[in-house]
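What you see is the complex with one protein chain gone and the rest in place.
Our next item is chain A:
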Amino acid sequence: MTYDQFDLFDQYTNKTLPDAKRQALEDQLRDDPALRDSLRDYQQFRHSLDAVPLNRQLNRIHDRLAAQGFFDENTSDRPPVPLSSSFRRRRLVLVSSVVVLAGLLIGAGYWLTKPTLAEQTFLTYYQPEPVARGEMACSPGLLPGIQLYRTQQYEPALQQFTALSASQPCVSYYVGLTQLATDQPELAVHSLESALKPAITSPPLIRQKAEWYLAMAYLKANQLTKAKSQLIRIAQQPDQPFRNVAQQALADLSHD
């Protein structure tokens, strides 16, 4: 595999390949079995690398669950001890009553706290900015705040960002992103709208991400009309990395 092919596959896998190039590659893959094999080989090798931190993550989860006693509750290396039938009957009645009562309470709770369509769509599509690639295009002064954001230390991250001048590229974006993560959707809307003002010259990828998170902020703030308009704007841009997911979100919203 040449460097150029590797770079192409890398961008394709990272979903950073522009739409037109991605489409061209997919067309080529359909007709070229050797290219398909090369991509497969790249993906398998790539996954062998990605599996190293994933296995470490699973080990941490295992240790955490062990400390909580999860495995003692959920597994038994011992044969099960039969219960006496009368005790089993009483337990069955008790458990059934609890289940019926819990069902009624959950049902009532659901109808009282049923999320709106906007909230439901937000819950489905929102996630904190997941991958730390690309923010170096912003000012280096933002990096300490970004590191805090990545580790979900949102309050100190917000302090870091708000200490910077809002006229700097990327600052309003990260302020808005952090406000959204800390359940302040109205403030996030304001910051992300500011990030998209023409006077602010942020890197293109940051502007595209700001457009997406503004749509999320509108949903969270229950501003459904604005959210739909924003999603349509994203879905109409061929090079928008959030184009597909915006189309899916619009389809979900249209079920209303």
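Please note the rule applied: a residue touches a chain if its C-beta (ideal position, glycine included) is under 8 Å from a C-beta of that chain, and two chains touch if they have at least 3 such contacts; residues count from 1.
Convention: contacts and distances are computed from a predicted model.
Hidden from the displayed complex is a chain whose UniProt protein name, among "Amidohydrolase family protein", "RNA polymerase sigma factor (Sigma-70 family)", "Sulfate transport system permease protein" or "Succinate dehydrogenase / fumarate reductase cytochrome b subunit", is "RNA polymerase sigma factor (Sigma-70 family)". Across A:53, A:204 or A:238, the residue that sits in touch with the chain not pictured is A:53.
Of the candidate positions A:124, A:167 or A:236, contact with the hidden chain is made by A:124. The chain not shown here is touched by just one of A:7, A:155 or A:239, and that residue is A:7. Seen across the whole complex, the unshown chain contacts chain A at 1-3, 6-7, 10, 13, 41, 43-45, 47-55, 57-59, 61-62, 64-65, 70-71, 74-77, 123-125, 127, 130-137.
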